[in-house]
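Note that one protein chain is taken out, while the other chains of the complex remain in position.
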Amino acid sequence: MKGAFLIVKGHVEGLGERGDAMIRVENLVKEYKTKKGIIIGVDHVNVTIEKGEVFGIVGYSGAGKSSFIRCLNLLETPSNGEIYIDGVGLTSLSKQELRAARLKIGMIFQHFYLISAKTVAENIAFALKAANHPRKEINDRVHELLEMVGLADKAEVYPAQLSGGQKQRVGIARALANNPSVLLCDEATSALDPSTTKSILKLLKKINKELGITIVLITHEMEVVKEICDRVAVMQDGKFVEEGPVYEVFAHPQEELTKHFISSVLQFDLPAAIVEHCAGTIVKIQFKGAVAGEGVISDMLQQFNVKGNFLHGKIEYIQDIPLGIFIMELQGSSSAVADAISYLEKRTEQVEVIRDAA
Amino acid sequence: MKGAFLIVKGHVEGLGERGDAMIRVENLVKEYKTKKGIIIGVDHVNVTIEKGEVFGIVGYSGAGKSSFIRCLNLLETPSNGEIYIDGVGLTSLSKQELRAARLKIGMIFQHFYLISAKTVAENIAFALKAANHPRKEINDRVHELLEMVGLADKAEVYPAQLSGGQKQRVGIARALANNPSVLLCDEATSALDPSTTKSILKLLKKINKELGITIVLITHEMEVVKEICDRVAVMQDGKFVEEGPVYEVFAHPQEELTKHFISSVLQFDLPAAIVEHCAGTIVKIQFKGAVAGEGVISDMLQQFNVKGNFLHGKIEYIQDIPLGIFIMELQGSSSAVADAISYLEKRTEQVEVIRDAA
Amino acid sequence: MPLDHIVSILPELNKAFFETLYMVGISLTVSIIVGLPLGILLFVTDRGLFLEQILVKNVVGFIVNLVRSVPFIILLVALIPFTNWLVGTTIGPTAASVALSVAAIPFFARVVETSIREIDKGVIEAAIAVGATPWMIIREVLLPEARPGIIQGATLTLISLIAYSAMAGIVGGGGVGDLAIRYGYYRYDNTIMFTTIIVLVLLVQVIQLAGDIFSKIVDKR
Amino acid sequence: MPLDHIVSILPELNKAFFETLYMVGISLTVSIIVGLPLGILLFVTDRGLFLEQILVKNVVGFIVNLVRSVPFIILLVALIPFTNWLVGTTIGPTAASVALSVAAIPFFARVVETSIREIDKGVIEAAIAVGATPWMIIREVLLPEARPGIIQGATLTLISLIAYSAMAGIVGGGGVGDLAIRYGYYRYDNTIMFTTIIVLVLLVQVIQLAGDIFSKIVDKR
Partner (left out) sequence: GSDDSTSDSSESAAPEAEETKEVKIGATSGPYADMVTKAIKPGLEEKGYTVEVVEFSDYIVPNRALDNGDIQANLFQHKVYMENFAKENNMELSDLIVVPTAPMGIYSNVFASMDEIADGAEIAIPNDPTNAARAFLILEDEGLIKLDENVSPLTVSENDIVENVKNLQFVPIEAAQLPRSVEQVDLAAVPGNFALASDMDLLDALVLENMPDEYRNRVVVKGGEEETQLSKDIIEIVESAGFEEIIDAEFQGFGKPEWMENR
């Protein structure tokens, strides 16, 4: 319980203003007119993203993820619907007001999109100039930002001389320059190696926690969703086909597509050879939340006369809440096994007999 | 044991000619002369890759992975050293002989690099024309290849109209057109979503198994290595800092860098809150191979008077061989816990006490 | 009266129009036939490319620059013996076409080179990796991939040729531009001047439009 | 004797050389000052861009095409009143510079437009997303990013200007090209013609070389 409290506390600290809508999307439609007719990018999406939330979006290529996120700062003009950022409806703004609104919406791109002819410091200063900061302040702020993303020594270097991860850090610094309240990330880590990805995610997490910035991020990697998102939406054909707290979506995926995606993280294909090799009853047990840590299996093994053999399994911490799935072979008398299973059924989230004893 | 036999059989079937060197790299050095001096891409690499093997290469950006793989078909001319493909030293070949040798070395690129002005069928036919196949044969072979990669209906479509995964399939078909004995893949799945990645990997696996093609692949995703590679090399600063069978490298990483990479797949960062919450002894147990399936934990729990609580853990199947790591909290009298631990030490690969009972 | 005048000039304008088409048509054709390979040569022989030949690259580059440095009228005169040998005359639209062609070749070659440079190096590498011969790469990769750019370049060349063809009058080449100069300029006939210039402007706009459309059609990206 | 002959022409060649530099220098400057904004305008007002104004784009595009369609000699003469008003004379290198500038402006504008089109659209979008004004985007994104291309384009323009400046002789503009024409064409003096052409060729090669180097220096990609 102490742990659970701490977890909640973490959230409370980071997301002080949680509960207010930071982004409200109403009936968003984005159509592209092309020679071959109208292509629908986003199809009547409604969603509210709260202050301090990290909102993930996953989906196949062409699902409309980029179209959606690009509508959030009006890089694409919505064909229909309204976007409210911090209560302000974007589509009704004048050009100048829109620019002012964009100062509060940072964006990070997969391919970084730095100005190649400008140094790292100049790239960041560019964003500050857009907000009309005085020159002196700009210098200070640039150095502050460079410290923050760990690139203080690269201020005078041109982007071409940076590694992918370093370029993305510059992108992040640029996006954060004007203290935005929203950060949009379109596949911000897809071009990076896993170790660099991890460091970028750490940075995003830190930003989210320390500055309370609302983050919307598109990714292809469920690992990223697991690691950093509070909520996740699965997109298909321009629609949000599933949407909810990451833990819920991982634990109880509703849609085929979602299951598909999640299987890349929580995948339990037993090699056929193994299954053939086992004689006992094979069960799949799913634990959720605090229960995972309560020694259910240990109790079961000690209470019933069965021998347990772990075939496959994993405990994932999703937002610091454990989610456990085990595939076990239970060997013993059929009554003992049946008792053990019914015991498990009582104490765990879900028990599924994959194959009865041979 | 039946399972183990099957696993071995799988290898025997797929890699009939295994044991002969398909690729031999001797003392390979690749230097780039730039305005700012010489940059070392590959630094004295020696490696032998056997027929039918799938050889993975991982490493940070700039480690020299691309430089290495591009030397294998002489897209980059080595500064020093020799490349033997199927016994033939590439660097001594005439231009014409080199072209003939390249017909037997397929290559797949991260960004596909299809000819945008040619249809899918024409892109594949291009490779066949390079081998001087008669026109009639080309048509048949193109359709055969398109069937193989599941794009028979896209023959007359231009690449711009394909999804990333489809483009990569065309790239694979092109690379396979002339029945190569070696397939080089430079981040062939980095641009793709996880579901598409999986289907491409499946295809590569199938090709490797059915056609016995030797595959060298660079990836950023350890998941990919786990899924498809027989051996893996970790590159840093142009050198192979670690190299060995995937299972070995995953189970016993030697270098810091390797551990770093592997942690993205086998990661066990316990949330601090959880650790604080537990009162018992926390141990990390690693199982390897057949042992993972022998109910050690079950036996331990039943033999000793300790209560076991799974905090974290995972069983991975790497090349169909299980690799298990569990972090458990053991509660009980200190002698019972000590006995349990010494029992585990005898029967498992590795036991590590992370924290003694509080 | 200006209308009458325009009508009276129509037969001559008509003739001039076809002379212009004739001259720029020939020159464009020649500059494509010769300039295209030269442009490709400039690219493929460059450092790091698959037919690297720095000497060839430099010599061809020098010649291209050389021809581009010589004033057109001097080129016209310097080419007289060559023109005579080639087409058997040094006057008239055919002779003018020779000089126009020689001037257009290096221009078009540079344009082609630039277009080909835009091709993703990766696509060329993929072709090399597949074991393709240089000739195959040129024919099946460079040319198709650069096609939209080359068409745009041909449009640019064609429009420049129309402007240059006005100087064909020096060797009696005729054409709309020369008509504008002889009547409009030397003989102060503003009606003709405007009529001919309108014809030229329309011609240029049509060519630009056609070039844009054509280039878009072949663009499969 | 040819050597004596060359020596005798040296003072004149020297003067002509500086006239050429003067004329192309002025014209290049003007075409940069006017053509650069025009080229940017052609880009930023295009469909889908951040200052989309299809009408402006089409009108400017038409004018650019129009000036490019008019034969240079006609342009030269048509501009005489304007030239007189602007620089107070209708002859000499200064007057010739006016016509050269007018001809170079649309050419350079097209070149600038093409260079800017090469910029990754993503970089422009990133600037828009950051809340930058159009003016900031032009000054701090488009221009720096297109700089290497623009320098290459300026080199192309400069070399074309040198070729065109030979026609400055029509208004007594002088310069090396005109010298070549006056002696080589009107006086049938081949020695001087070759000498002057060598000077021209060297000048062009030096400019091309300088342009290449300079463009490489500012290229941070």
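Letters A, B, C and D name the chains as they come in the text, with residue numbers starting at 1 for each one.
Here is the rule we go by: a contact is a pair of C-beta atoms (placed from the backbone, for glycine too) under 8 Å apart; a residue touches a chain by one contact, two chains touch by 3 or more.
In this text the structure is predicted, and so the values were computed from the model without any measurement.
The chain not displayed here makes contact, within the full complex, with C, D. Touch with the chain that is not drawn comes from one residue among D:46, D:113, D:145 or D:178, which is D:178.
On the side of subunit D, touch with the chain left out of the figure occurs at residues 73, 77, 80, 84, 89-92, 95, 169-172, 174, 178, 181-182, 185-188. In the full complex, subunit C contacts the hidden chain through residues 12, 77, 80, 84, 89-92, 169-172, 178, 182-183, 185-189.
Everything below uses one rule, namely that only the chains that are shown with their structure count from here on.
The centroid of the Cα atoms in subunit B and the matching centroid in subunit C are 53 Å apart.
Not a single residue position of subunit C touches two or more of the other chains. Contact with two or more other chains is made by no residue of subunit A. The residues of subunit A lying in touch with subunit D in their complex are 73, 75, 99-103, 105-107, 109, 111, 113-118, 126-127, 129-131, 158-160, 171, 174-175, 177-178, 184. If you check the complex, the residues on subunit D that touch subunit C are 62, 65-66, 68-74, 77, 110, 118, 156, 159-160, 162-163, 166-167, 177, 180-181, 184-185, 193, 197, 200-201, 203-205, 208.
Subunit B makes touch with subunit A in their complex at residues 1-4, 6-7, 59-62, 163-165, 190-196, 198, 220-223, 260-261, 264, 269-274, 276-278, 292-295, 297-299, 301-302, 306-315, 317, 320, 322, 324, 326, 329, 331.
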